[in-house]
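Only one protein chain is missing; all other protein chains are in place.
So that you can tell them apart, the chains are marked A, B and C in the order they are listed, and the count of residues begins at 1 in each.
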Amino acid sequence: MELSLQTGTVAGRTVLRVTGEIDVYTAPELRQRLLALIERGDGDGAPPPVRHLVIDLSKVEFLDSTGLGVLVGGLKRLRALGGTLVLVCAQARILKIFQITGLDGIFTIVPTEEAAVAAEPAAEDSTGDQSAPPATDR
Amino acid sequence: MELSLQTGTVAGRTVLRVTGEIDVYTAPELRQRLLALIERGDGDGAPPPVRHLVIDLSKVEFLDSTGLGVLVGGLKRLRALGGTLVLVCAQARILKIFQITGLDGIFTIVPTEEAAVAAEPAAEDSTGDQSAPPATDR
Amino acid sequence: MPTVRLGFSPAPAHVRTARLVAVAVARRAGVPEELLDEVRLAVGEACSRAVALHQLYHRKELVDVEMTDGPRFTVRVHDRGPAESRADALPDPVELVAHSEDIVTAEPFPAATVAVGMGLALLTGLVDDLEVTPSPDGTGTSVRMSWPIA
Partner (left out) sequence: MPTVRLGFSPAPAHVRTARLVAVAVARRAGVPEELLDEVRLAVGEACSRAVALHQLYHRKELVDVEMTDGPRFTVRVHDRGPAESRADALPDPVELVAHSEDIVTAEPFPAATVAVGMGLALLTGLVDDLEVTPSPDGTGTSVRMSWPIA
């Protein structure tokens, strides 16, 4: 299964929903999408850059170290910009990969998208994705 | 997909329904089953050997020359015993394999199980699989 | 240099692996979807033939499959059968049927020579660009097939 990426919102927060395999072959696509969300230009009606991002890995079937590397890159970039990244994942076989590498100590990982919003309230979300409606889209 | 073999009856005729891939790996299993049907001992309540056989290939996903070889073996054996073999197949990609090899001139191939019975009436079916009920099981 | 190379011990189970790999590599190389069934069947036949020859002549070496990208997607299957197994005279499947052994022989699949002949006949009818030649190093034969890339 190839990678498929969809953006949505949950409680006003931007969510990137990932389906399929994140591996050495598809990781560049995920990286590109993260870059586009975080670095996109502000103005001319374009949505503002995302600072508080949720990545939903619930439908990820395979994740390798290259995929981990891209997630780590996204986390570091967001933190450098004063933002947050929360991962959504409840699958044991994917969680195991974070545990083995010790990266579960670096990422905030929650089981549902709803829990993601509670985990990082982002009260100072003035630079958030305000083009998104406050209600969830699911 | 592995091979799966089911026997049934259509209008009193024994049908072997094949699902999956008939290839160099699974052909021996098909061969064994054909042998068992054609050569099985008569008596002690065991069903009599089959002389008029229908092989339904409708759910075959892959057929290679090894599979063709087994079907040819079955045809020759049945003919030597005064029996008949009819193949059921309507899939273009499987039919193509019979056409390419010229074996469509050797086998009787019909699109449905019902047509199989009409194709080889087998009026002299005294050695047929009489343990089977006259009605179809589908 | 090939893009992907697969070697497998001459056992029927591995022929499926070879088919799977060939289709995955052909698809990524850009072979049109409607030709992938042909690639699957042809590579399977060439590999089954090689397995049958290795079994017939008790050769334990791996069967070797090479896949190379563009300008056409090219697959080469090398066996270690003796040179006599070359397709000098292409067999006629209907003839082969006439001479094939009975279903009751105890062999695990129809006499290897018949299977080999039938497979070659199928390959010939199936693949436009097909060549069966003695291997460059003098041992066995090579089946070379190619398909266009979209």
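Note that a contact is a pair of C-beta atoms (placed from the backbone, for glycine too) under 8 Å apart; a residue touches a chain by one contact, two chains touch by 3 or more.
Nothing here was measured: the structure is a model prediction, and the numbers come from that model.
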Partners of the unshown chain among those that are drawn: A, C
Which of A:L35, A:L95 or A:A119 contacts the chain that the document leaves out: A:L35
Residue ranges of chain C at the interface with the undisplayed chain: 1-9, 13-14, 16-17, 20-21, 24-25, 28, 60, 62
Hidden partner interface residues of chain A, rising order: 21, 23-25, 27-28, 31, 34-35, 38-39, 62, 64-66, 68-70, 72-74, 76-77, 80, 93, 97, 100-103, 105-106
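The criterion applied here is as follows: only the chains that are shown with their structure count from here on.
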Chain A-chain C separation of Cα centroids, rounded to whole Å: 47
Geometric centre distance via CA averages, chain B-chain A, whole Å: 56
Per-residue overlap in chain A, given as positions that touch at least 2 other chains: none
